[in-house]
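First, the structure itself, so that you have it in front of you.
Let's look at chain A:
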Amino acid sequence: QDTIKVGILHSLTGTMAISETALKDVALMTIDEINASGGVLGKKLEAVVVDPASSEPLFAEKARELLAKEKVAVVFGNWTSASRKAVLPVFKELNGLLFYPVQYEGEELERNVFYTGAAPNQQAIPAVEYLLSEDGGGAKRFVLLGTDYVYPRTTNKILRAFLHSKGITDANIMEVYTPFGHADYQTIIADIKRFAAGGPTAVVSTINGDSNVPFYKELGNAGLKATDVPVVAFSVGEEELRGVDTKPLVGHLAAWNYFQSIDNPTNAAFISKWKAYAKAKNLPKAESVVTNDPMEATYIGINLWKQAVEKAGSTEVDKVIAAIGGQSIASPSGYTVKFDESNHHLHKPVYIGEIREDGQFDVVWKTDGPIRAQPWSPYLPGNEKKSDKAPAK
Partner candidate 1 sequence: MTRPTTSEMLALTRQPLFSPRMWAGIASVAAVLALLPLCNLLFPAGHALHVPAHTVALLGKFMCYALAALALDLVWGYAGILSLGHGIFFALGGYAMGMYLTRATAAAAAQAGGSGLPGFMSFLGWTDYPWYWSFTEHFAYALLLVVLVPGLLAFVFGYFAFRSRIKGVYFSIITQALTFAAMLLFFRNETGFGGTNGFTDFRSIWGLDLTAPGTRAALFWLTLAVLLGTLVLARALVQSRYGRVLTAVRDAEARVRFIGYEPLGFKLFIWTLSAILCGIAGALYVPQVGIINPSEMSPAHSIEMVIWVATGGRGTLIGPLIGAGVVNGLKTWFTTAMPEYWLYALGALFVLVTIFLPQGIVGLARKLLNRRNKDKEQTHA
Partner candidate 2 sequence: MLEVTQIDQYYGSSHTLRRVSMNVQSGECMALLGRNGVGKTTLLRCLTGVLPVASGHIHFDGVDISKLPPHQRAALGIAYVPQGRDIFARLTVEENILMGMARFPASKARHIKEEVHELFPVLKTMLARRGGDLSGGQQQQLAIARALVAEPRLIILDEPTEGIQPSIIKDIGRVIQMLKARGNIAILLCEQYFDFAHELADRFVVLNRGEVVTQGTHADMGSEEVRRLLAV
Partner candidate 3 sequence: MRDDGPTTLIMNPEHELGGHASYGRAASSEVDTRHGVILYLDSVNVVFDGFKAINNLTLDIGVGELRCIIGPNGAGKTTMMDIITGKTRPSSGTAFFGQNIDLTTLSETQIANAGIGRKFQRPTVFEAHSVFENLELAMKADKRVWPVLGARLRGEQADRIGEVLETVGLSAQFQRTAGLLSHGQKQWLEIGMLLMQEPRLLLLDEPVAGMTDAETERTGELFNSLKGKHSLMVVEHDMDFVAQIAQQGKVTVLCEGSVLAEGTMEQVQNDERVIEVYLGR
């Protein structure tokens, strides 16, 4: 056998296709790139793309198929936490290897999973810290606005505890949730407006996917500007902004570990590769493709896996897991990021960006360098006991 099979488990249809399709393409691009430079251990990588169609049971089924039938060495995939939770048992049972590229709520550490997205302390906490700072507007009141599911609920719980530690009382925190696919934010924005009359206010948005557009449109039309009430979002990146008229959004914020607008050679190369790839493969709207954080996380995830395989000299899961800790790579985010020796997360820099008229971000704040992930947030009770070493077999 002269190829190594690599599974790509991203929804290409259904509600999550909107975000995940691009990750599949980036993964394929990265694999092409690796193959062009000689492959891994002298073998070419062969991507096995499947479509779990945004359905969790199908994710589990497809994960099993990839591991048991296709016998892939590693799987790059998933976006939602629910889908990740759905495939976990399969990866554990069949001792597979999953690279998960999206920021998430933490509270998880699995032997078979490597997390290349941000844990809450690598995204949410710094963002709120910024909002509290003078430059961020010195917010005294916070609206925690999210879609009603696990990621926002968890993140907001962590944030609330964090805000308490900063002396912000519950009276100054408003927590609001909307159902999936909510498209009518009139009432909520009126409420925010009323709430904001009580002092400098910022909104922390964990609104999911499709609801962002109606939210921002309504926000703009209601006359709430970023200078009045800045909104920082954790799931709005360049890709999402492609579908929004950004003029009214200028000045609103996002926190990520990577922005396309970051200026460094690695990033420039990454971006131009992606554009060239999109054009070559004739992806829809290839002329206007952008890069974003999960795409970067996918890209470095695959490369780090390659390094680990080469270090281990084998694609065997146990050996790769043993080899991966401490692997590092010069990433498009401008820093050399490395896998933590023990907790399966990356050390990543955090950037806060303000939305620009062209749909890109102006970085207005950043950490001094990569910071270590805390999968178990210290702001949640009971977590102090938890070990942040990934469990052994």
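Basis for inclusion: all candidates are chains of the complex that A comes from, given by their letters.
For this structure, a couple of remarks:
In this text, a contact is a pair of C-beta atoms (placed from the backbone, for glycine too) under 8 Å apart; a residue touches a chain by one contact, two chains touch by 3 or more; residues count from 1.
Computed from a predicted model, the values in this text were never measured in an experiment.
Per the touch definition at the top, the candidate among 1, 2 or 3 touching chain A in this complex is 1.
For chain A in complex with candidate 1, the residues that touch the partner chain are 12-13, 48-53, 55-58, 60-62, 64-65, 68-69, 80-82, 85-86, 88-90, 92-93, 107, 148-150, 153-154, 157, 179-180, 380-382.
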